[in-house]
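Submitted below is the structure of interest, expressed as structure tokens.
Here the complex is missing a single protein chain, while all its other protein chains stay put.
Then we have subunit A:
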């Protein structure tokens, strides 16, 4: 599956370049298609309560595990007799929140830390990077489980734990980009003309770092959705009967033998979102011209 790896770009000196405005181009299909699909997903997630034919918790034990095409249930019902189409639609929101919010948080925090490390002098740089290395020592999903376990299960726990997992990776990307430009003449010029550190960071450095980080971050959404689903699957995410794709996958797992056509539906939804956001990240990355060797 197309899941980006959390390995950071290598820390190595790159020749300094000055930023320049890239000419605006009409994005190709490689960007337009995943972008449109991502927007569509967000629209579906937002409008789910209007689209879903049934409530998320509605159903009866007498209509359990009905196959796709059952009257009134185009995709069938789950183990509690609840409409699967409705639950997949209504589950889009928590599933996407679980995927997007941690990425957003990690992007903001990681960019700030990366710039601080890059501009803050050798001691600050070493302190920040080495403490993030500690987090890197753990496989991402294990770290997420460890953090989620000490919190009360729920969407908040998912968002917080995934934010912790994703931040170091974003920090590395931001830091590498800062290192690339920090000796640049225009930064020196800004400093000489009296700009403070904060001003340099915000006005000169951020505009260079942001596009690269955003491109990288969008490729993390797919991973975060899969991780969020994994946490719900383990009972550390949303509480029943809330529909969330990972939790739905767990609920339907016992039916894998008897009703495989139902049990795979949430997995397909997770896969679809992961693919869309990976493609989007990839397209964005190409567009801002992040060189392959950085990956």
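Here, contacts are C-beta pairs under 8 Å (C-beta built on N, C-alpha and C of every residue); 3 or more make two chains touch, one makes a residue touch a chain; residues count from 1.
The rule we apply is simple: contacts and distances are computed from a predicted model.
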| item | value |
| --- | --- |
| UniProt protein name of the chain not shown, from "Nitrite reductase (NADH) small subunit", "ATP synthase subunit a", "Acyl-CoA dehydrogenase" or "ABC transporter substrate-binding protein" | "ABC transporter substrate-binding protein" |
| Option from A:210, A:255 or A:272 whose C-beta touches the chain left out | A:255 |
| Sole residue of A:60, A:131 or A:156 that reaches the chain not shown, by the stated touch rule | A:60 |
| Residues from subunit A at the interface with the omitted partner, ascending | 57, 59-62, 64-65, 79-80, 152-153, 235, 239-241, 251, 253-258, 260 |
